[in-house]
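Partial complex: the chains shown occupy the same locations as in the complete assembly.
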Amino acid sequence: AAAAGFDQAALIKPVTKANLIFIPKVVHPWYDVVEQGVKFAIAEYKKEGIEVTYTWDAPPTADIDQQNRRIETDIGRNPDGLAVSCLDPATNTQLLKEALKNKVNLITFDTFCDAAFPFVGHRKDEEDGRTAANYLGAKLGGKGSVGLLVGSLTAPNHVARVKGFKDELAKKYPGIKIAFEQPDNDNLEQAVSMAESGLQATPDLGGIYGANASAPIGAARAVIAAKRVGKTLVVGAGDIPETYQLIEDGVISAITAQRQWEIGYWAVRYLVSAKQNHTIPMDHATGGFLMTKETLAK
Amino acid sequence: MSETKVQKFRSRIGRFEAIGIIAALAVMCTVLALASENFASSYNLAVVLRQASFVGIIALGQTLVLLIGGIDLSVGAAAGLSAIIGGMLLVHLGVDPWLVIPLTCLFGFALGTINGVLVAYARLNPFIVTLAAWEMFAGTTLVITGGSPIRPLGTEFQQFGLGTPFGIPVPVLVFAVIALVLAFVLNRTTFGRNIYAIGGNRQAAVLVGIPVKRVEMLVFGLSGSLAALAGILYASRMDSAQPSVGEGWLMPSITAAIIGGVSLRGGQGTVTGTVTGALLMAVLANGIVLLDISSYWQRVIVGAVVLLAILIDLIRRRR
Amino acid sequence: MRSAFEVRDLSKSFGHVHAVRGVSLRVEAGEVVAVIGENGAGKSSLMSVICGRLTPTSGEIRIDGAPVHFASPSDAQCAGIAIAPQEINLAAELTVLENVMLGRQVARRGVIDWRATEAEARRHIAALDPTIDPKARAGAITVAQQQLVQIARATATGARLLIFDEPTAALTERETERLFAFIRRFRQEGGLVLYISHRLDEILALADRITVLRDGRHVGDLDPRTTNKDAMIRAMAGRDVEELNLRAVIPSAATDEVVLEVRGLSRSAEFADVSFDLHRGEILGIGGLIGAGRTETVRCLFGDTSRQAGTVKLFGREVAFAGPADAIAAGLVYLPEERRRDGLFPDLSVAENIVLPSLAKFTSRFGIRWLDAFGAAERYVNSIPVKVHSSHQLISELSGGNQQKCILARWMMSKCRILMLDEPTRGIDVNAKWEIQKLLRQLARDGISVIYISSELHEIIDVCDRVMLMHEGRVRAIVPTEGATQESLLGLAMN
């Protein structure tokens, strides 16, 4: 009888106010879309009578030590929720464990860090790589050569995408040769100059895969300069406004894009829910999609 | 007769210091031409030269600053901020493309002059002043743009980055012209010689009546305007003014100068040296891709080649 | 017989330049050997080899008969050799005390005993000049004091052979006497001394033996008891040299026109109430002891420091210079006393060092006409004369005296109207000194006015028309040099 009398709804704590801190990897337009999702969720809560405030604590430069300093400092401010996009999971993990120890509601977003923390984001980097490989392989008819701009050698999401791309290519399109594989470090200038040089090394290059947001743009610029638009296909990961234009112009063929608006929205939802003592999923895959000229037209 | 003239000329321009590094560059080009058939293609050479130009233009400004015994850490950020301002002039205010370039340079000059005033008149440490300027310029860029590029800049404007009159890319032409002008200024004008004098012995320069502070201010201004020029040319080449564009240009600009024989203590260095240094670094980056050297080994190779290059220079000097 | 110290057939060349050619030399215990020679004769190069700074091209060095090889100055120091070099070479940001004890602080297992170190330093400084503050920053003391600190640094090594390369060039009588007292004491205790100077009186007073170098060669020895200045000069130059009474040969051209009128000029702790007139075509000497404030006075006139009181009229118009550039534009130039710190551009060539302030004159639409500019510089190089291999070599490769001549030439060729020279003949050999003084008198005859600061009163008497004597920052007297003697002037200054 006692069991029947237990109302599980009583486990939910009423919440009227919550202050959240978001720590993305860096100041970048990509995260602006995430922030829009955050704002939308907050507006929804406002209608429910819950006052949510948030701090967008983006490091101005992508520097591991700088981001770690922020995480440490923000833990000390005892926020109601802390959302972190891990620049470097290896070192971030330790600090996030400390956040849990300090009873801070925590969620990781955008880049998967460790199974110990709830995560909302795409988490399908390797699959993205495979998708790109399939797209490019089919377009090239299974022959020719492609170049890779692999981003940063120490960034796990870049590494995973490249791995997926290479594995899939080897499996499904053994006829396609990898002409070059260069680390552009997610830096536009380096991406441009590496793609330019790569186009010289293999003048009949069939395609370029860029494993980060800067790489496809840089590759596209090099392809334009070499007057090989349509002959050297550019496929990449990570969409920012500049990418759309280049897709529209037909320079970039396809991009594996994410629904980052969702990431921001759900991060807020989960953090506030966690404060309300709701259970939240450990892994919410927000999914991605292949963006081409056709999808963009819709 | 002509022997002595050459000798005279050499000694006049402060001995032919760049010869060692030119040799290193020549060796490298020969090796690459043998190892990769594509290296010597005219298109590839144009690519390498254009890549060298952006950093090269900035490195020339940096050279001036290093010559007076200073350092300019703000060049990259100044390039980024100026490119953004240039892009805004073009896109938001509809300024004529031909006017945008000089206006951007003027803006860069103003940025540099701020550094110059603080270094020359307030006598603050150039390292710290330009470090602070770096942060402030880069910060201002972020504030203005929120991190998004300004684009598209339009096909008319793209000619400055992509055009190839006489088959030579515009940035390469600009780089060459600036190098020639600066070589003339440094070797054949009092302003240029005053720069060497200040770097060699500032106190003595004051006592022989050189307007030291004015020269110092101007040099920082020039460094700023050359940074701005590189920034806006790059924006034109990319058809977008990128907030982060200059970020990676600081270290290469100093490296190109120093590899070319410019002394961090001031008073020593040549335009030829810096130009060679910039070319060497660009050829190295190009060669690494052409030979498709493993990503993991690249940095080791770059370090080793840089070391080798100055060792060649050393052997020359020891003889 | 085994000599305590001996150099045999020593040569040193720098590329095509043979600085020292087969010089042999010996010094016995308790002996002061003077080495004399014109500027660029190879004196400093020889000493650099002996103290381990340079490695000889050929030849050997023997101590007590045993050949030694020095790979570095520290080797030479272990063998008991120390040098007070010609050029001031201190760590300017460190204290005097540290500079004196550089590399030889009193220490146990690397940990310094500062009290003992300080006591030791004070002892060595006091032996030379008790007025120097051991805690002062080495860059902040006067040039003369810096030179003394450098000497103290050498004496502090406890070396057996001390080398003095023009130690007195920046010193006045008082410090010179103290230095000599030290050297004599050192000699009595059995020390060995190699002594270089262009002041021949000093050498006659101090040396036990004189070795003469010319063009890097050892051209003979003189006995100071029997020789005289004329013989020494003849030996150095390798020809007869006639001494002129300059003021008689080129008579005063001073007019009544006052070009520079100074009234009540003051700067606290430097000089006070300095007033004088400088006439057109006049050479005005300024004499005094170290610390008289002469350098400070002219630097203030030059606009390098600001005045706290007083007025300055240049060509009848009151002026206030914001900096040296203004003064130079107004036709007033200044030759600093410390050439290395204030005068030389070490990375530039000889010719460019000379023409640098005059470059505007050689600039056309197509830039600097270097051939003309260098031609003009070369004329001065030849007329002074400066001993150079080529006027395009780096000035830092010249001998000290020749560097000084270049800096003098720099201002002589600039078309200035008033020349302020601070110790212009510092380190210059006797012959060249006459050449320069002759040039100066000719410039004065052409209507240029000169202020001539020198610590050697006889020099002032030789070239100047009038002399202003300063002591402790104040003007003591302004008198004509006609009929004056060193003693009479010194008396005026001290009273």
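General remarks:
First chain written, first letter: the chains are A, B and C, and each begins at residue 1.
To be clear about the criterion, a residue touches a chain if its C-beta (ideal position, glycine included) is under 8 Å from a C-beta of that chain, and two chains touch if they have at least 3 such contacts.
What you are looking at is a predicted structure, and each value in this text was computed from that prediction instead of being measured.
Counted over the whole structure file, the protein chains come in the copy numbers A x1, B x2, C x1.
Basically, only the chains that are shown with their structure count from here on.
A simple rule picks the central chain: find each chain's mean C-alpha point, then take the one closest to the mean of all protein C-alpha atoms, which gives B. Centroid to centroid, with C-alpha atoms defining each point, subunit B and subunit C lie 43 Å apart. Centre-to-centre separation of subunit A and subunit B, using mean CA positions: 35 Å.
For this pair, subunit A with subunit C, the centres built from the Cα atoms lie 72 Å apart. Counting only residues that touch two or more partner chains, subunit A has none. Touching two or more other chains at once is no residue of subunit C. Considering their complex, residues 36, 38-39, 41, 43-44, 47-48, 51, 54, 138-139, 142, 146-149, 151-152, 162, 234, 237-240, 242, 244-245, 247-249, 285-286, 288-292, 294-296, 298 of subunit B touch subunit A.
Subunit A makes touch with subunit B in their complex at residues 27-29, 32, 60-61, 150, 153, 179-183, 187-190, 192-194, 196-198, 200-201, 203, 221, 224-226, 240-242, 245.
On the subunit B side of its complex with subunit C, the touching residues are 7-8, 11-12, 14, 184, 187-190, 193, 196-197, 199-201, 203-211, 267-268.
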